[in-house]
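All protein chains but one are shown at their positions in the complex.
And then chain A:
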Amino acid sequence: MATGVDERPVRIVDAPLAPPAENLGLLSVFKRRYLLKLLVQREISGRYSNSILGVFWSYINPLTQFCVYWLFMGKIMGMSDAKGMENYPIHLFAGLVIVHFFTETFGAGTRSLMGNKGLLKKMAMPKEMFPVASMLVSLYHLVPATIILLVVCLFSGWTPSWETVPAFLLALGIVMALGTALALVFSLANVFFRDFGSAVNILTNYIRFGVPMMYPFTLIEGALGDKSWIYLLNPIADAVLLFQQAFWVGATPDPEVSAATLPDDLWLWGLGALGVSLALLVIAQLIFSKHENKIPERLT
């Protein structure tokens, strides 16, 4: 028989009476960096678990894309001889690196909540952890790809300019913010309707053609004329152009001529894209917070 509650000592709890597991969204994710670190480590080891090639898939995918685009777009369709196009392989590769960072964040982020349902159904934690962890894993995979890009650039006589580092960082910032925003919304939507997971694959296909990586920006200017600003509304296109500014321009025989092929106010467009991406991130967080309480019961 249990001893009466009056006979036992009562622990004095020095904490306010509050709703359990209060969640401040991305702010909570930032506060609980140690948990985030463990989740990122887990995803790095888990994303390609049970596969022989493991993490190399992260490079095989962009590498095969590179080969296909280089052969078909560059050689057969004659893109590498297009006007204003010097050193086509680097133009292509620089674009692929940043686009792949985006598509990997978008894709893995969308699957992240479903993939961690074992935890989400039993433990209380900020659910934003998982899309954010997906983005950070993709960022981690970006490091070796960037090193390869740098080595290739150096071999083709690359001269960095003062614009290299800021352009690189600005492009990363745009993709991190936009990728996380989309990962938040789509991971949530994917819990309710699995269709969204399939839709992401189609979307990422279009992204590759909607950015100046396998063709030069001058092609768009030629086709759209003074309406080419429509093309620049795409933040990913701006990020790719910033990557071209950072890597490709310095690797061409005449950087000044190459830089002139990029949009005139690229920096303005880049900063605008970052602002828009951050605004989208805030909106994504609001949507996520509104619906996240339905997630555990829908994870079947």
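Some observations on this one:
The definition used in the following text is that a contact is a pair of C-beta atoms (placed from the backbone, for glycine too) under 8 Å apart; a residue touches a chain by one contact, two chains touch by 3 or more; residues count from 1.
Criterion: contacts and distances are computed from a predicted model.
Going by its UniProt record, the hidden chain of the complex is named "ABC-2 type transport system ATP-binding protein" among "histidine kinase", "Multisubunit potassium/proton antiporter, PhaD subunit", "ABC-2 type transport system ATP-binding protein" or "NADH dehydrogenase". Note on the undisplayed chain: of the listed residues A:27, A:53, A:71 or A:123, the one touching it is A:123. The omitted chain makes contact with chain A at the following residues, 1-5, 8-13, 15-22, 32, 34-35, 38-39, 42, 45-46, 49, 116, 118-125, 193, 293, 296-297.
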